[in-house]
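Omission of a single protein chain aside, the complex is shown with its protein chains in their original locations.
After this line comes chain A, so read on.
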C-alpha cells in the first residue's frame, strides 16, 4: 500500500500483534509521521509552549469566560507538515486523511470518562465542504461522541480576537440533556474563542466540568 501523504510505497510490517489482534497497519509512512511534532509539555489548558498556564489563557481568566475550561490539551504543533496536512484534509477535502491520526486519538480518548462533544459545523458550511472534518476524525478512530450544540452562520476565520470575543451567539444548545462531565473536541486551537463560546453554552445548561482536546495548537 502507498502512504496517504507522500504516495510512496510502504513495506507491510507483519508483527505478532498484527496477526493476533488484527491491528490495522499505518496509513502514513514513518518518514511522514516523524514530520509531525507531538506536544509533550505545554500550558495545562491549551498546550501553548511553556510549562505553566500561558499568558493567553491567563487573560481569558479576567473575562466573563473565566473558569469555563477546567483543563485541556492539544496533541500536535502547527508546523509546516501539519499545515500541509490540514490544507489537504479540510480545503482539498481529502476525506480519507481522517485516518491519519487514528492511533493517537485512540490513545488519548479511549479511556475518557467525560462525554465527548465535537465542535459542530454550521449547516450551510457543512453542505459546502461535504463532510464534517471534526466528526470524521473521531469516527475514523471509532471514538463515540454526541452532538449537543448547533452553530450559527458566522465564520471565525479572519476575525480579530476582539471581534471573536464579541460574537455571543455563535453556538446554541440543541436541547439534548447535558451531562456533568464534558470533553469538547476540535481540530485546531487558535485563539481559544471557539471552545470558550461552546463551553459557556454547555455550562449554562448544566455541565459542571469541561475539558478540551484539540488535534493541533496553532
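Following the convention adopted for this analysis, contacts are C-beta pairs under 8 Å (C-beta built on N, C-alpha and C of every residue); 3 or more make two chains touch, one makes a residue touch a chain; residues count from 1.
Keep in mind that, in the parts below, contacts and distances are computed from a predicted model.
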From "Copper-binding protein", "Heptaprenyl diphosphate synthase component 1", "Energy-coupling factor transport system permease protein" or "ComF operon protein 1", the UniProt protein name for the chain not displayed is "ComF operon protein 1"
Looking at A:77, A:103 or A:129, which residue reaches the missing chain?
A:129
Pick out the residues on chain A that sit against the missing chain.
1-2, 31, 88, 92-96, 126-132
